[in-house]
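Heads up, one of the protein chains got dropped from this complex, but the rest are sitting where they should.
Just so it is clear, A, B and C label the chains in written order, and each chain counts residues from 1 on its own.
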Amino acid sequence: MTEINGYIQSDREEKIDVLNLASLEKRAEEIIPTGGFGYISGGSEDNWTLKENTEAFNHVQIVPRVLSDIDDPQTKTSILGINLETPIMMSPAAAQGLAHSQGEKDTAKGMAKAGALMGQSTYSSTSIADTAAAGNGSPQFFQLYMSKDWDFNKELLNEAKKAGAKAILLTADATVDGYRESDVINDFQFPIPMANLTKFSEGDGKGKGIGEIYAAAAQKIRPDDIQRIKDISGLPVIVKGIQSPEDALLAIGGGTDGIYVSNHGGRQLNGGPASFDVLADVAKAVNHKVPIIFDSGVRRGSHVFKALASGADIVALARPMIYGLALGGADGVYSVVEHLNDELKTIMQLAGTKTIDDVKHAKLLHK
Amino acid sequence: MTEINGYIQSDREEKIDVLNLASLEKRAEEIIPTGGFGYISGGSEDNWTLKENTEAFNHVQIVPRVLSDIDDPQTKTSILGINLETPIMMSPAAAQGLAHSQGEKDTAKGMAKAGALMGQSTYSSTSIADTAAAGNGSPQFFQLYMSKDWDFNKELLNEAKKAGAKAILLTADATVDGYRESDVINDFQFPIPMANLTKFSEGDGKGKGIGEIYAAAAQKIRPDDIQRIKDISGLPVIVKGIQSPEDALLAIGGGTDGIYVSNHGGRQLNGGPASFDVLADVAKAVNHKVPIIFDSGVRRGSHVFKALASGADIVALARPMIYGLALGGADGVYSVVEHLNDELKTIMQLAGTKTIDDVKHAKLLHK
Amino acid sequence: MTEINGYIQSDREEKIDVLNLASLEKRAEEIIPTGGFGYISGGSEDNWTLKENTEAFNHVQIVPRVLSDIDDPQTKTSILGINLETPIMMSPAAAQGLAHSQGEKDTAKGMAKAGALMGQSTYSSTSIADTAAAGNGSPQFFQLYMSKDWDFNKELLNEAKKAGAKAILLTADATVDGYRESDVINDFQFPIPMANLTKFSEGDGKGKGIGEIYAAAAQKIRPDDIQRIKDISGLPVIVKGIQSPEDALLAIGGGTDGIYVSNHGGRQLNGGPASFDVLADVAKAVNHKVPIIFDSGVRRGSHVFKALASGADIVALARPMIYGLALGGADGVYSVVEHLNDELKTIMQLAGTKTIDDVKHAKLLHK
Partner (left out) sequence: MTEINGYIQSDREEKIDVLNLASLEKRAEEIIPTGGFGYISGGSEDNWTLKENTEAFNHVQIVPRVLSDIDDPQTKTSILGINLETPIMMSPAAAQGLAHSQGEKDTAKGMAKAGALMGQSTYSSTSIADTAAAGNGSPQFFQLYMSKDWDFNKELLNEAKKAGAKAILLTADATVDGYRESDVINDFQFPIPMANLTKFSEGDGKGKGIGEIYAAAAQKIRPDDIQRIKDISGLPVIVKGIQSPEDALLAIGGGTDGIYVSNHGGRQLNGGPASFDVLADVAKAVNHKVPIIFDSGVRRGSHVFKALASGADIVALARPMIYGLALGGADGVYSVVEHLNDELKTIMQLAGTKTIDDVKHAKLLHK
């Protein structure tokens, strides 16, 4: 264990047994301090949308297909020309130092080992360069909380490009923080600094709550911000936090290179729909013009399958990987992805789908 | 604490921490005597409609909107030409002396501090004039339980007008009391007098149950009573307790100046629909001819948003404010309204709505 | 307490407090012996249909109506020209001696006091004549479990007519007994004789289970049995146990004088629909050609209202009255009916319905 400002961080480095992703939360709760665990696990208000995110996958069913003449299903796929071993991606979650002393560096290592796409957050505990280096050339996207301070934005984007980020995830659903009651109950402020804030801006986030940190960011995001960030970074930009066909079309109109369907893991607008419940409608509007990343609520291989079959190209999640990080560092993260990908492969075989492209064309039922 | 006729009243005066409105009930139960708490918190029969009132808000979802180019959402609004800081209103609940020694006077103060509309009940613990004075010029509506005794009605209406009430809320859904089992279990009679009854009628309500008190009122209310009360009072009249398009049209035909959609907080017809579930249909029938006030079941900023987006102009509630009153007097009431308004502002920002008018035009989903 | 064959019978005679009908079950369980209580309270198999019977009333909602210009609602009604103070009826339940030493005699007294219709069962603990005498001229219907032995049927029907029965309820849904697990668990046989069996047939039911007793009855019932029983009795015949438009039409074709929609309180075909869920469809097929009696699951005044508004003319129930019988004899039964009728009157007032005929024309919602 490592102590920093009185906060105890795990420093385990080992593969972990994963019975299933849902069961990791309880195990992680035992080793992540209360405030940090509340920040990671909690949603907004009474967690209605958070719970609905996972429950919604039961609104559709996968059709078992049995005379399909297939075996050995393959999870290889790609996005924006980047080849990946799996459609499973790490959502760009903040402050992973809350779970482990190596923070995002270990997450990046674990994702790299799995051949899976890593998302870096603006509010990472480790710096863009360090996290990129830990990934050792494996693909990473950088998530931007667009600041009111464009010098700050430029520096971050340059740093991300320099570190080899393949795309920018522009978070648009956090112009204010959702009302997260667990943070209020725990009177939670970040006990550890955020490396990018330390480096590029005045404060480093330490001793602040998520609300204060968001307050430093822009509260207004417009479609033409997409092109501005593309111009600055020279990288593809994917708008994150889309939950409606209308916003998907606005983003496409603004030149987005991808749509990231997410409700921020139920941490923002409680009382909004489950992210999965809007995916098909958004995908219909996007109509294959740009690729779609999906997150919020994914815990099972069958969830990954259902999201792909509903229009997603890449399926992201964060909490279970962070729990794996706390329980086993880089190898813990890898164990989680490996387990989830194994579940996915089993489902693919049983659904008669050999490739991710087959999955995308699979039929779902609404029984 | 204050004791009156053996009944213990809170006399706290302080701001309170509000995690969320639902959590106040348990805290209030600890300081309000059993009989009073049962009267305040209970609904009729097995509380099916009461529970459904709040559950029904989950029947629709708010669409998060993220490329909306807005910040700093504003909750200012108006009704009948009266400017308000927020669409949140105090429902005209009876007998608030059950919760606090200052009763409606403190509620009025708290609502005034929030720039919010106060509803006074005929069955208030404090007099029309005293409650009005406590509001210090902030807008108030006076609710009338129309009596068989028109002299009584006239005196009350004159008093209300004299005290500066801006409109009369004519309660039409209580021609008999709902079957409230908690009152039966507690053998509850009002331990403290009702100021308006003391002043204008023979009995003062003390030592009676709500059934006996209602029995003194008229059991028949007709559309032409609206005009009669308008004529007597010279004030706008809003019919309270509407749950159907048919009654809304009857009230408009009778000259009503507003429709108050409510099922009396689930205290009257158990087995009727959730109030929110009928709002959109009533609003469609009303078709913007008169403004709509809505109550019953509201506990969250998202509920306020959903009601506004379903046709309401003002969204009222009572129990949570009464719990705030018990816990902190005027400042407790203010704390509740402030918290709820903050939740509303967060939801407004995340839904891409800058003004209350934007909210009224927001799209809801039925997933 | 009275003991008969080792079975302890209540002999209480007093009015009882009724908070609500559902709460009586627990109180009755404390004084009715286990086997008898299991027989009375249980349904078939896992009680799915039994529970659904009551739950189904939540599938529709009553519209509160508030500008209706009514007061003092009246529950007087009639069926087959028989005037009644209330549409609430006693279903013809068997073996009420299990609950009270006076059995059906006290039930009949209690129903008579309420001006309500009494249903006598073939398998009553007390004789047709004794039960009729206890009712003291108040209207009663006699329920027939049609036997293979037509001499037995004739004697019973003659006895019923002689005792003043106004109609025959021909039970058609019990050609075999449902699989009632509580009777199996308790290894239940009737500890007390059935008066009509004692009088007219060889065995008296004592020491037998319901299965053996049903086995003595006919397993085949045809539409032309209706006319046969009408001819023998000279009385109107109402077929009991109808759950489908098809059987309603067959019964009408066979000359029935009424349709009794019931699933035997969930004691026969488990896995069938809630009785309330089929009522409206059956009523549509009946199309006012004959009156409709409804039972199964009724526990609230709002349930009575919903059944009437869905096509019923009379609404019956049995278990709550039997619990009232155990707890207070004739006055206990009366207390139950009085309470339920009071709930109904409250609902009628709040729904703006002055008469039972108004209730029958009230609109229900499906929210």
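Please note the rule applied: contacts are C-beta pairs under 8 Å (C-beta built on N, C-alpha and C of every residue); 3 or more make two chains touch, one makes a residue touch a chain.
Computed from a predicted model, the values in this text were never measured in an experiment.
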Problem - Contacting the left-out chain in the complete assembly, out of C:172, C:315 or C:359 - result: C:172
Fill in the blank from the handout: Only one of C:115, C:203 or C:273 touches the unshown chain, namely C:273
Problem - Residue among C:128, C:229 or C:251 touching the omitted chain - result: C:251
Problem - Sole contact to the chain not displayed, among A:5, A:61 or A:227 - result: A:61
Fill in the blank from the handout: Absent-chain interface residues of chain C come out as 45-46, 48, 56, 172-173, 175-179, 181, 184-185, 218-223, 239, 241-244, 246-247, 250-251, 254, 263, 268-274, 277-278
Exercise for the section: Extract the touching residues of chain A with respect to the undisplayed chain. Expected result: 19-20, 22, 57-58, 61-72, 300-303, 305-306, 342-343, 346-347, 349-351, 365, 367
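Quick note on the criterion: only the chains that are shown with their structure count from here on.
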Fill in the blank from the handout: Whole-angstrom distance, CA centroid of chain A to CA centroid of chain C, is 60
Practice task
Determine the centre-to-centre distance between chain A and chain B, using the mean Cα coordinates as centres, and give it in whole Å.
Solution key: 43
Handout entry: Contacts with 2+ other chains: residues of chain C
Key = none
